[in-house]
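The other protein chains are all here in position, but one chain of the complex has been omitted.
Labels A, B, C, D and E are assigned to the chains in the order they are written; within every chain, residues are numbered from 1.
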Amino acid sequence: MMLMEEKFDYSTEATKRVAVPADTYQQLSQFLYHEARLLDTRQWDAWLKLWTPDGMYWIPRSRDQQSPYDALSLCWDDDVLRRVRMRILDSPRRWSQQPRSYASRLIGNVTVDGTDSDGCLLVRSVIHMTEWRRETMFHRAGSCVHKLVADGDSWKIKLKRVDLIDCDGAYEAIELYM
Amino acid sequence: MMLMEEKFDYSTEATKRVAVPADTYQQLSQFLYHEARLLDTRQWDAWLKLWTPDGMYWIPRSRDQQSPYDALSLCWDDDVLRRVRMRILDSPRRWSQQPRSYASRLIGNVTVDGTDSDGCLLVRSVIHMTEWRRETMFHRAGSCVHKLVADGDSWKIKLKRVDLIDCDGAYEAIELYM
Amino acid sequence: MMLMEEKFDYSTEATKRVAVPADTYQQLSQFLYHEARLLDTRQWDAWLKLWTPDGMYWIPRSRDQQSPYDALSLCWDDDVLRRVRMRILDSPRRWSQQPRSYASRLIGNVTVDGTDSDGCLLVRSVIHMTEWRRETMFHRAGSCVHKLVADGDSWKIKLKRVDLIDCDGAYEAIELYM
Amino acid sequence: MPYSKEQIGALVRPDSVNKSIYTDPELFKLEMQRIYGRIWVYVGHDSQVPNVGDYHATMIGDQDVVMVRADDGKVHVLYNRCPHKGAMVVPEGNGCAGKFFRCPYHGWTFRLNGHHLAAPMKLGLEGTRFDPASPEFSMRELARVDSYRGFVFASQAADGIPLPEFLGGARSSLDNFCDRAPEGEVVASKNVFRVIQRANWKVFYENLNDTMHARVTHESAIQAARDEVKAEGLEQMPLRLHIMENNGQPYEFWEKLKLVAFDHGHSYMEGIFDPGSIKKDPISHAHYQTLIDAYGEKRALEILSENRHNTIIYGSGSPHTVFQQFRIIRPLSVDRTLIEIQVFRLKGAPEEVYRRALMYCNVINSPASAVMPDDLEVYFRCQMGNRTRGGEWVSQHRYAGTDKPIDGGLVAINGTSELPMRNQFNAWKQYMLAAA
Amino acid sequence: MPYSKEQIGALVRPDSVNKSIYTDPELFKLEMQRIYGRIWVYVGHDSQVPNVGDYHATMIGDQDVVMVRADDGKVHVLYNRCPHKGAMVVPEGNGCAGKFFRCPYHGWTFRLNGHHLAAPMKLGLEGTRFDPASPEFSMRELARVDSYRGFVFASQAADGIPLPEFLGGARSSLDNFCDRAPEGEVVASKNVFRVIQRANWKVFYENLNDTMHARVTHESAIQAARDEVKAEGLEQMPLRLHIMENNGQPYEFWEKLKLVAFDHGHSYMEGIFDPGSIKKDPISHAHYQTLIDAYGEKRALEILSENRHNTIIYGSGSPHTVFQQFRIIRPLSVDRTLIEIQVFRLKGAPEEVYRRALMYCNVINSPASAVMPDDLEVYFRCQMGNRTRGGEWVSQHRYAGTDKPIDGGLVAINGTSELPMRNQFNAWKQYMLAAA
Partner (left out) sequence: MPYSKEQIGALVRPDSVNKSIYTDPELFKLEMQRIYGRIWVYVGHDSQVPNVGDYHATMIGDQDVVMVRADDGKVHVLYNRCPHKGAMVVPEGNGCAGKFFRCPYHGWTFRLNGHHLAAPMKLGLEGTRFDPASPEFSMRELARVDSYRGFVFASQAADGIPLPEFLGGARSSLDNFCDRAPEGEVVASKNVFRVIQRANWKVFYENLNDTMHARVTHESAIQAARDEVKAEGLEQMPLRLHIMENNGQPYEFWEKLKLVAFDHGHSYMEGIFDPGSIKKDPISHAHYQTLIDAYGEKRALEILSENRHNTIIYGSGSPHTVFQQFRIIRPLSVDRTLIEIQVFRLKGAPEEVYRRALMYCNVINSPASAVMPDDLEVYFRCQMGNRTRGGEWVSQHRYAGTDKPIDGGLVAINGTSELPMRNQFNAWKQYMLAAA
C-alpha cells in the first residue's frame, strides 16, 4: 500500500528539462483547468478518472517536506482514499457538509518543469482556492506539481502535490481537495 | 423588457463543441482581460461598449439557478440598468461610494465550451475579485460564462453570467460589477 | 541616486503599441511566472539578477500616483535597497520574520501594452498575492507593470510598478516584495 | 451595570431617544430578553414548509429555532437544540427531516413536534432520572405559535396577548397582501436576499416609514434614472427606472401620504407608486382580471386600490403588499443586523405579477442594487456618529405633538411626520419596562 | 457577576451539567485560573528539545510558556516574558536559543533556566531597585515542572499533589505507551496537526470516551468504507478503511468495552481495534519480535495485549498508546479550542510501526481526514445549540448511578456509560471550588 511503503516515486524535481511545443503547453493548461472545473462543479467521478491507478494525492504538512513517510501529511491519499472521500462528500449523512462547502480554484503560472526519471512530465502551477461554507470564506493558496503520464492525446495524474503557504498552520476542517 | 419577458436565451450550455485555433483562444483571453481591466480602472463607457444592445448581465442568487424569471438574482441587468449603474458609480452623491470601492479582477482558467444554438461562443473562466473599501477587503470568487457574438475581429457580450461560490450568502453592499 | 533624483523614467504609459508574436507573449508570461516563483521560493539572488542595474521597484502609496518624488511610496527601491531587503529577510536577527512569512503570487491577465519612448516593453498583469504569517492570511491585490529591456533571449526589469487596490490603506508590516 | 426602570424610561423622550439605545451592548442583551424573548416574532411563511417534515431553521432574536411541518399538518416552532448534549439538530437553512428529527451526534430522535421519540440503547437510561416524557428530554417548543394568513409567528413567553391582538391594525396589510391573490393565499419564492447592515436593528425600522430620507439618500439613483431617460431620449420612464426615480418626488408628494401607526410599534405608509394602471398596464390589467374572476369587480378594485408602501410589524419586519415581499429584520448584535427579503407569488395571479415583484426586488432590494447600498451607508454612518460625544439625543421632532388618535393607534397629520419612529420607541419603552 | 461557591456547585449535577459551563466567558476565565492556573498540564515531550538550548514555545491555558533544555540537561518551563518591558522572548514554535535567551527588544539575556544573566550597560541600573538576583528581573519559571517517562508537565501552583499522584491510574497508559518501544522510550515526530474546534474545550474531552457517538457521527465514513470494499470487490477491509469503518461496530461491541475512570478527571477506554494480529500482520509481527528481543516473550505479549483506545489526562489531552499519538487540547476561548496532535516513534521498533501511526493519523486525525470534520461539526453544533433556551441541562444520564468504585477511580458497568463525562465534571467541580 502506497500509504506506508516507499515504492512510489514522490519526488517532484525534474531530472531533465524539456521544451514543450506551444500547443502542448496549451493542452496542459487546459488539462489543469479541466481538473479544477471538475472539482469546482463536484463532478467527482470524472475527476477520479483523471488519475493513474497508482496515483497519489499529497498535501504535505511541512514546508519542503521530503517524504510522506517520515512525517504527517494533510493528505497522502491513494485511489481508495480518493474514492472514499468522494463517496463521503456525496453522503447525506456527512454532517460537516450540511451546509455544503463550495469552492473556486484559480490555476495560474503554469510552467513545465521537465520530466522525472520515469519520463513523467512535471507541471508546476499556482493555485488559489476560495472556499465558502456557513457564511465563512476560507482561502487556500500554494503551489502545485502535477506529475503526468501520457495517455493517448491527454494525460493521467500520477502524483499531485500541493504545497500550501500555511501548510503548518492551524486548520478547521478541510473538506475539499484542492 | 428582458428583465421580465422570457424571450432572451439565458442558457449557458454549449450545444456544439468547437475547436478554436490558438490565436483565437489568445484573443478571447485578451478580450476577457481587457474587460476586467476596464472595470478595474473604472472605464465605464468603454466597458459598456463591449455589450450587444440586448446583452444581459446576470449574477444568480441560487446555485445552478435555471432562470432569472422564477427566483431572485443579485443582478439581472439589461443595457439600461448597466448604464444607470455606471452613472451612479460616478455620481458625487453616491454616499455608499464615499469612500470609493476599488477592485482587482483576476481572470483565469479560460476555456472555450463551444457554441449555443445561435452560434454564440461560450467562454468559461474563473474570476477572483478582491475588493477594497473602508479598510475592508471583500473576496468574490466564482465562475463566469461569457456568451459572445462575433463583431469584426473582436466580440460583443450577449450574456455574462457569474456564479459566485457564496451566491446564496449574506452580503453587505455589492457596489461593483464583477 | 534614483531615490531622489528625477532622471529615471518612471512612466508606465505605452507611447507605441506593438504586436508581439504568440511565442514572445508566451515567453513574457513565463518570465513573469518565473519571477513570481523566485519570490515564492525565496530565491533572492536569482531574483535580484532579473533586474537592470538602474532598475527601480515601485509600490505607490496613492492611487494613480504620478511620481515617486512628490509623495510617499510604500516602496521606491533601487538596487541597493533591493539587495539590502534580501539580506534582511535572510538575517537570523530579523525579528519580524520569526516566524517567517510565506506567500503565493498568482499572476494573470498578462497583457502587452506596447513600448515606452526608450523602446522598453510595457507588460501589464494582475497580481493576487496571499501571504501567511503567524496564523494570519494577508491578501494583496492589484495591477502590475513591468518595464522590460531585452537581454539576449530574455529580459531585464527596468521598472516594476505595483498598484495595490488598498495602496492608501492602513497596513501591518509588509515584509515581502510582491 | 444593570439598568433600572428609571434609567430605561429616561432613554425615550416624547420627541427623541438617547443615542445609547443604538450603541450599548447591555441594552441589546436586554432587548433580546424583553422584546425578542417575549413578543410575537415572524418566523417564516407556511409555504416554506409545504410537506410533513419540511423545516426552516432560522433565528428569533438570539435563539436558533426551527419551523417545521409536523404530522398533525401544523407548523411547529422548536428550539434547535438536542436535549442530550445540546447539539443543533438541523443545520441552518431549509430541508426535510423526514418522519422525525434525528440528532447527528448520538442519534436521539424526536417527533416533528419535538417530543422525545427514542434514544439508542435505552436500557442505559433506565433507572436514571432520564424521563422521555419530561420536556427536559425533548426538543423544546416555543411557548406560543400562531399564524395569520400563512405568516407564522412565535412568542417565547407563555403569557401575553394573542397574535391577532398583537398585530392589531397591521393585520389589514397582511390581509391585503393575501387578498391580492385570487386564491387568497401567497407562496414564498425559492430564494431570498440576505443583506448585512452594519447598524443597530432599530435604524432599519425607523427608515421604513421615513419619507424624508428618500430624495436625499437616494439622490444618485434618482438622478441617474433621469439622466438615462434624457440621454436615451425615452418618452416615458420605464418601470425599472421609475421605481428608483420615484424616490425623487418633491416634498409635497411625501407630505400628502397617509401615515398610520398602531399599538405595539406597528405602522404603515401609503403607497408611493402604482405599479401600473389597471387600465393601461397589461400586467396590472391581467392581474385585475383574475381578481374580478375570483372576487367580482367591486372587491377586485377595492383590493387593488388599497395601495400601501412599507408596513411595519415591529420586531418582525416589513411586508410590502404591492410588490409582494416581506423583509425580515434580524438583530445580530448591537451594531449588526441581517435583513432577509422574501418575495411571494400570489396564488392564481398571472406569473407576470410575480416577475414584476422579482424585478422590483432585484432593482431595489438586492445588495447589488441601485438603492439598497445608500441606505446601508447612512445606517452605518448613524451607528458611527452615535458613538461620538457630538450630542446625546436622536431627534424625532418632526410633527411631534400633532399625532391624532385612531382606534388602536395614531395617524399623522403630515406624510413627513416622524410619528412612526415615535410610535416604535413608545412601544420599545413599554416592552422594556413591562418585562423589567 | 462573580460566581459564588454555591453557584458553581449548582452547575454540576450527578447526572447532568448546566449548559452555561460551555458558553459563559466568565466561567472560562475562572477555568484559566482555577484549573489551568493550578493543575499539572502537559507541555510537550522531552524529545522535542533534545539539545541544550532547544526550546518549544507553547501555551498552558492562557499563558505563553517556553519549554527549554537548560545547561543542567533538564527541561525547564518558563513564562515567555522578558522582565524588562514584557516582550515574549522567543516567538511561538520551536527553535534553539543557543547558550542563553536574548530578548529581541533591548538585548537583556537570561540563562536557559530563566535566571537573569545580563542587561547591556549595567551601570545605568546601578543604584536603582533593579536587582539581577530578584525574580522580578528574570524570566520566571513555572511553579512546578516534572515529567513522566518523557512527557513533561508543569503546574502554575507551588502547592498541590505531585505529578505521579495527579496522573494516578492514567500513568498506566503512559507506561504502556513507552513500553511498546523496545527501548522503553518514545520520540516525537517532526510535525504535528493543529486543528481548530469552534467549541468549548470540555466538549472534546467528553467525546474522547464517548462510545455512543461513533456509529452516528461517523456514519458517512463508515458507509463509504463499506461501499468501497463492495464496489471494488475487495476480500478484506484494508487497514486504512478498517480504522474508519470500525466506528460502525454494532452497539453490542461498544457495550462490552471497558471504561475506567480515575480521580482528577482522567479515564481510558478499551481498544477498539487491533492494528493487526501479531501472528498474521507483518508489521505487528515485526514489532512483536523487537519487543521479545527487548523484554522476553511473556512481557512482550503482555505489553501488546494492553490494548487501549483514547486515554484522557484531564487538562492536558489524550495519549493513544496503540497508534502512538498524543492529542493536546488547548482552550483558546470559551468557544474555540486548539487540538494539537503529536505522533511518536517507538525507539527500537521497526520504522513500519511509525509509518502505520502516521497513516492512522493522516486518515483519522488530519483536518482533511474522513473522520475529524464530522466531530468538529457536532462539537460546533453543541456550542450553537447550547446558546438557546431550548433546555438548561446537558445530559450524562447513561448508566448514571451504576459506576463501581475501584482504587483511585470508578469503572463502568457498560461500555456505553457516560461515566467518563460524569467523572470529568466531578473533577471540574472540585477544581473550581477548591481554588475559589
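Assume contacts are C-beta pairs under 8 Å (C-beta built on N, C-alpha and C of every residue); 3 or more make two chains touch, one makes a residue touch a chain.
As the structure is a computational prediction, the values presented were derived from the model and not from experiment.
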item	value
Among shown chains, those touching the left-out chain	B, C, D, E
Among D:94, D:109 or D:414, the residue in touch with the chain that has been omitted	D:414
Option touching the unshown chain, where E:139, E:186, E:243 or E:341 are the choices	E:139
Of E:19, E:56 or E:81, the residue in touch with the unshown chain	E:81
Options D:244, D:272, D:394 or D:432, residue touching the unrepresented chain	D:394
Given C:11, C:26 or C:96, the one touching the chain that is not displayed	C:96
Chain B residues that touch the omitted chain in the full complex	93, 95, 98-99, 134
Missing-chain contacts mapped onto chain E	37, 62-65, 78-89, 91, 103-107, 120-121, 124-125, 127-130, 135-137, 139-140, 156
Residues of chain D (touch criterion as defined above) contacting the omitted chain	15, 19, 22, 203, 206, 210, 212-213, 215-217, 251, 255, 374, 377-378, 381-382, 384-395, 397-402, 414, 416-417
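One rule holds for everything that comes next: only the chains that are shown with their structure count from here on.
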item	value
Common touching chains of chain C and chain A	B, E
Greatest separation from chain B - chain, by CA centre	E
Copies chain E and chain D - interface residue numbers shared by over half, same or different	different
Option reproducing the contacts of B-D, where over half of them reappear, out of A-E, C-E or A-D	A-E
Of all other chains, the one whose Cα centre sits farthest from chain C	D
Chain ID, smallest distance between chain and overall C-alpha centroids	A
Gap in Å, rounded to a whole number, between the CA centres of chain E and chain C	46
Cα-centroid distance, chain A relative to chain B, in whole angstrom	29
Shared-contact residues (touching 2 or more other chains) in chain A	22, 93, 95, 98, 106, 108, 128, 139, 169-170
Sites on chain D at which at least two other chains make contact	91, 104
Listing of all chain pairs that touch each other, if any do	A-B, A-C, A-D, A-E, B-C, B-D, C-E, D-E
